[in-house]
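Since the structure comes first, as structure tokens, the remarks are kept for the end.
One protein chain omitted, others in place.
Our next item is chain A:
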Amino acid sequence: MGSLVAFFPHLLLATLEGLVTSAVLALTALGLSLVFGVMRIVNVAHGEFFMLGAVLAWAITTTLTGHPALGFAIALVLSPLIVGAIAWIAERLVLRRIEYNPEATIVATIGLLYIIQQLALTFYGPEARPVTPPFNYRIQLPWFGYSGYKLSIIAASALLLLATWFVLTRTRIGLIMRATQYDRETALAFGIPVGRVYGAVFALGAMLAAIAAVLIVPIQQAHYLMGLDPLLLSFIVVIIGGLGSLRGTVIAALLIGVSDGIISVFFSPTLAKIIATLVVAMVLVFRPQGLFGTATK
């Protein structure tokens, strides 16, 4: 009985940590999923947009003097905008010219991954650097105190996901995006500027990753190699959730984030990653449409 009482706070803590991971993961994976859903391409450089968001957040908050909350708020707006602009330029200059050929896109985005990584290493350096959180309020639970900032990440992510859902399903822009996703040729025939939609969607996907990175960077330092984990985890989430499904992405992010949090508390993090990656590879092999998706074609 005593062990059970001691066990509960551990589990609660692991779940809370898992929810924070899920919140960030859902945003990142949603970006990848949108790009795949609408443009039918895999963006291997997605994790680097995440990394760039975090590094830019560090650069902006350290340049600006004044209250940390102000600098952070500016970073939260500016950093995704810069990342979105870079993604948009890459889309216009490279992806458009190779006509979104799936294999060529993979190679080109791998190239992009290396370029962004190298630029970050050259201009930002090999160190991991922290960003001051906008506020340091601790919420006192009966068993332990918990960072109010971490809880605010969950709230911010939920708000952003709701906003994305609203845009996708209730606005004209969302309608245009869904039309392009559903049938590119017909959308073109109806006068939808498919090329511009692609550019915008690619930028939007990168911006979602950058927002997620800015949110997480006060608790997880910025580093030029931090992009690989979010990329693999986003692949995992998008696959489990079914490609292009917003609901599936959120559910899968919760599933992966919380189970990762819990497994990491009780087992070695490397083992947790091995198991998760293996399970997902098997899902993709035996149920390619994902756990929540329905078979296409």
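Assume contacts are C-beta pairs under 8 Å (C-beta built on N, C-alpha and C of every residue); 3 or more make two chains touch, one makes a residue touch a chain; residues count from 1.
We adopt the following convention: contacts and distances are computed from a predicted model.
Comparing "Branched-chain amino acid ABC transporter permease", "DoxX family protein", "NADH dehydrogenase (Quinone) subunit G" or "Ion-translocating oxidoreductase complex subunit C" against the UniProt entry of the hidden chain yields the protein name "Branched-chain amino acid ABC transporter permease". Checked against the hidden chain, the listed residues A:L112, A:M177, A:V197 or A:A252 yield one contact partner: A:L112.
From the options A:E103, A:E127 or A:E185, the residue with contact to the chain not on display is A:E103. In the complete assembly, the contact with the undisplayed chain comes from A:V280, out of A:L30, A:L76, A:A187 or A:V280. What chain A contributes to its contact with the hidden chain is residues 42, 94, 97-98, 102-104, 106-108, 110-119, 121-122, 228, 232, 235-236, 239, 268, 270-271, 273-274, 277-278, 280-282, 284-286, 288.
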